[in-house]
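Excluded from the complex is one protein chain; the other protein chains are retained at their positions.
A, B and C label the chains in the order they appear, each numbered from 1.
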Amino acid sequence: MTRKVCVVVTARPSYSRVRSALEAIVDHPGLELQLVVASSALLDRYGSAVSQIEADGFHIDARVFTVVEGETPTTMAKSTGLGLLELATVLDGLEPDVVLSIADRHETIATAVAAAYQNIPLAHLQGGEITGSIDEKVRHAVTKLADLHLVSTELAAERVIRMGEDPATVHVTGCPSIDLAAGILDQPALDFDPLERYGGVGDRLDLSDGYLVVMQHPVTTEYGQARHDVLETLHAVSDVGLPALWFWPNPDAGTDGTSNGIRSFREQEHPHRLHFFKNMAPTDFLRLAYNSLGIVGNSSVAIRECSYLGIPAVNIGTRQHGRERGANVVDVGYDRVAIAGAIRERTGSARTPGDPLYGDGKAGVRIADLLAEVPLRTEKRLTY
Amino acid sequence: MTRKVCVVVTARPSYSRVRSALEAIVDHPGLELQLVVASSALLDRYGSAVSQIEADGFHIDARVFTVVEGETPTTMAKSTGLGLLELATVLDGLEPDVVLSIADRHETIATAVAAAYQNIPLAHLQGGEITGSIDEKVRHAVTKLADLHLVSTELAAERVIRMGEDPATVHVTGCPSIDLAAGILDQPALDFDPLERYGGVGDRLDLSDGYLVVMQHPVTTEYGQARHDVLETLHAVSDVGLPALWFWPNPDAGTDGTSNGIRSFREQEHPHRLHFFKNMAPTDFLRLAYNSLGIVGNSSVAIRECSYLGIPAVNIGTRQHGRERGANVVDVGYDRVAIAGAIRERTGSARTPGDPLYGDGKAGVRIADLLAEVPLRTEKRLTY
Amino acid sequence: MTRKVCVVVTARPSYSRVRSALEAIVDHPGLELQLVVASSALLDRYGSAVSQIEADGFHIDARVFTVVEGETPTTMAKSTGLGLLELATVLDGLEPDVVLSIADRHETIATAVAAAYQNIPLAHLQGGEITGSIDEKVRHAVTKLADLHLVSTELAAERVIRMGEDPATVHVTGCPSIDLAAGILDQPALDFDPLERYGGVGDRLDLSDGYLVVMQHPVTTEYGQARHDVLETLHAVSDVGLPALWFWPNPDAGTDGTSNGIRSFREQEHPHRLHFFKNMAPTDFLRLAYNSLGIVGNSSVAIRECSYLGIPAVNIGTRQHGRERGANVVDVGYDRVAIAGAIRERTGSARTPGDPLYGDGKAGVRIADLLAEVPLRTEKRLTY
Partner (left out) sequence: MTRKVCVVVTARPSYSRVRSALEAIVDHPGLELQLVVASSALLDRYGSAVSQIEADGFHIDARVFTVVEGETPTTMAKSTGLGLLELATVLDGLEPDVVLSIADRHETIATAVAAAYQNIPLAHLQGGEITGSIDEKVRHAVTKLADLHLVSTELAAERVIRMGEDPATVHVTGCPSIDLAAGILDQPALDFDPLERYGGVGDRLDLSDGYLVVMQHPVTTEYGQARHDVLETLHAVSDVGLPALWFWPNPDAGTDGTSNGIRSFREQEHPHRLHFFKNMAPTDFLRLAYNSLGIVGNSSVAIRECSYLGIPAVNIGTRQHGRERGANVVDVGYDRVAIAGAIRERTGSARTPGDPLYGDGKAGVRIADLLAEVPLRTEKRLTY
């Protein structure tokens, strides 16, 4: 009996993260993939992950627009409610044997509640990690709704078990995002011109003497500070003077603050060596990061994929607080002087070796195998 | 500074449970109550808790119809999504300082997600208990979304802390439902005729020689079995032969099964000594139970209020599995012979003394005091 | 090129009405049927049209639960909003070439708005009729959203054109409900025992000396009066003394009033010769009506199918006000004496001949042919 595995992709970074698992599910003879694309993954201004998904050859079973516009905490909650309302209908039609929910973005709890309430076994990717902010609450709440835990690290597994989950349902698979990173090492050279391939706005940069990659998201529970926070980074990067490739943030509450900060900095400071991208194919992005002098901001990519690849990383602020990290990462606060100092230090030192902390590059296949083989059930209890 | 406390009441039993806390919040000089009534609490066929709330003199700030009809797992999920969608709007308008979510009914996660995502501190009543079924997942997921834990028992507190919550945010208040039960002991006599006051359907019963109270809900994750389960109880009660006052179930998936079971039993077996009620004022219900020979079914009232009052209880099946219980309770499976035997055993023995396991009758005031005084924050992390 | 025709069935009576058109669409080589079942058509307590649809062999492309429980004007509006929200997603997935919306029930405007806003040509069945109540507003609003008008009568066509629609888009097809009625005349005998086949509740009736069929719906804009109105009919039917087969109403605001009226009448008056049904297969219903002494209430069946079949009909109140009617119908107000008098008069006189006012029995094929052949467009303007 083939098991139907329904995966709900709600954002571009979630897709990058889960892609190797999707491929392994499609390739597994005992599994059938049901792919639902929703939320910001459908929207142009967040990088239209859906186009990438189609270009990658996946069949999409349902598309559901669920983002209520406003980019405030209220619309974040409403978007999640709308997602739940419609995903319930979609799951009712698809009748999957198991649903896979990804990580900790706010809308992923819609997938988790829909599956749990419809008595469909729920597998959760990337539980047991610690970051702070609303993601922290979402991630652990999804753990309590989930029946199967596919975690990235040994420490994450230990935490999920301590939260009262049955150890038999907790599996360390590594993170499938590392699978993609592992593939980069086969052909590490930067084989394309990012400005030519992706356009973007800003200065025409010469990347030949080294460059930075910057990716900074607003921190939801600090809504209102987002503008201040990004301005500190903008000043720091500008002060250091290296060419920088800057990526726009995810569609969370606070995005407007970040976007406004960037826009006003450009208008007032007329920075010379910044170029802005909306999105990039994941392998292109990783290759670009691998060939950079370092990555700056608060993206989890800096902690996860970049640890594996040994890319120097300056992590700013609280967003990744508590997440396990390799020797590639240095942490600083929202302070332009400290950020600039950290960038200089990181880009001036020797690279650290890659660290398989978040996976060995084989997570996708491991996940597919587990989804095909483990007992699936929906009844559980605290273990204490 | 007065703190605005928003309480979302979504069902008749939740209202009974929280009522003494609502009164204490209204009476507290440092608190202002914002009361939202939603979900089945607005519906006639689930006992119209809203009428009781108004009769009790509470001002209602917003009413939101959120139940998507169908009584299937799918509509349960959709109702929760609709609740989240609209509660976000309501909370955005009310701007509370803290939101109180009650227990573990499926729709309570809508309140919890709305508050968490809108960065409003979330207090949760009755975390840390164990029951199995979907309630189990909901309860612990709400714990992971909540910032303040107002639990009923010491064991519940210990569990919440073991799940990684900061001990400083966990308070044993007792359950406010016990406050109501405690009030019964002042005037324990059955001072009304339930058939006269509440009508209902079924036989005209003589209660003077003793009677049973029965309340059996469908168990959500066993949807489809609900009809079978209630039929076992119907046969058992009928075999025992005592007059029985039977209460209709809550609006969960499976209610149709339970209702159909009851209807077909009545048509085929023409039972003589059963009378059916849709709902009853909580104090009337408790007084009725106190004067009965015992309570039968799977309601949490049998475990909580009846433990405090020392009322013999036959608890059937898995719904309350794992919940702490007093010496008043005996557990049986879905088997008419076993149920009948347990009823005979319980109603034939001496009463056990009351047990303050779930509270000492002062939970409401304790909850109001905590809501007025504790620091309110929305940032948290796993403690390990 | 095959045209994809999406039909959204939202209620049991709508299904009966459109069934012959569905069959003709399935049979037409140039058409492909996309069938969506939503709203009360999915619900047990409104006769579960979905079961009948499946039993009739139609493939269902999507099911969407959209009824927000409450049966008030507010929930009627919310149900329509929920329908629109989800039907938009469904139509986006199905990509039909034309959408067919049926008649004038409140939720049908959800289908109409979804199609119109998504630039899908909209065909409307049964425009141009007059009835009063909220149906009146809905019907004509849908006409203004529709691109193709498939009307039942010449007068309806004239009205649609007078409202400013292009005459080239208005076609008198007859009503497909008459197709079913026409089929009854081939085998008119009552060949089943309705109590045996459909159960129901109430008295065991002897139908051999004649009986009445009663079907009375609440009138939405008179919410609150529904209870009074149905009680007048109950008293009248009871006074006349003929056995009566009574059908429960549709799920509109006011249903609770009607249901409560029936329940309290039964409890207080203990009527002897009433039997109540929730629903019946349409052909069984029509055969039952054909063999009755007459039909009583405010259903459109009495005006449409019964005119064609020449069945005596007593039409009560305002619900069908303004609808064209044959010589079989007599109209009365909500008054028990008048109703009883009209029943006696109708059942005591000779039958009128059938009247092809609403169709000649070939509407379904005519509709399918038009859907396959007419130009489809979405741009229109008032003709004056």
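As a convention for this text, contacts are C-beta pairs under 8 Å (C-beta built on N, C-alpha and C of every residue); 3 or more make two chains touch, one makes a residue touch a chain.
Source: prediction; values computed, not measured.
Using the contact definition given at the top, list the shown chains touched by the missing chain.
Looking at the complete complex, the unshown chain comes into contact with A, B, C.
Touching the absent chain in the whole complex: find that residue among A:D256, A:D284, A:D335 or A:E379.
Within the whole complex, the residue contacting the unshown chain is A:D256.
Using the touch definition up top, pick the residue from C:L35, C:A62, C:M76 or C:I316 that touches the left-out chain.
Per the contact definition at the top, the residue touching the missing chain is C:M76.
I'm checking contacts with the chain that's been left out. Which of C:R162, C:R197 or C:H228 qualifies?
Of all options in C:R162, C:R197 or C:H228, contact with the hidden chain holds for C:R162.
Going by the contact rule already stated, which one of C:V5, C:V36, C:A62 or C:I134 would touch the omitted chain in the full complex?
C:I134
Touching the absent chain: which residues on subunit C qualify?
Here the touching residues of subunit C are 73-78, 80-89, 91-92, 106, 109-110, 113-114, 116-119, 130, 132-134, 136-138, 140-145, 159, 162-164, 220-221, 223, 321-322, 378-382, 384.
Can you list where subunit B touches the absent chain?
Output for subunit B: 62-65, 82, 85-86, 89, 92-93.
For subunit A, which residues reach the chain that was dropped from this view?
Counting only subunit A, the missing chain is touched by 42-44, 65-70, 72, 74-75, 78, 82, 256.
Quick note on the criterion: only the chains that are shown with their structure count from here on.
Interface overlap for subunit A and subunit B, more than half of numbers shared or less than half: same or different?
same
Could you grab the centroid distance between subunit A and subunit C? Build each centroid from C-alpha atoms only and quote it in angstrom.
52
Quick one: report the Å distance separating subunit A from subunit B, using the average Cα coordinate of each chain.
Going by mean C-alpha positions, subunit A sits 39 Å from subunit B.
Taking each residue of subunit A in turn, which ones touch at least two of the other chains?
82, 85-86, 89, 92
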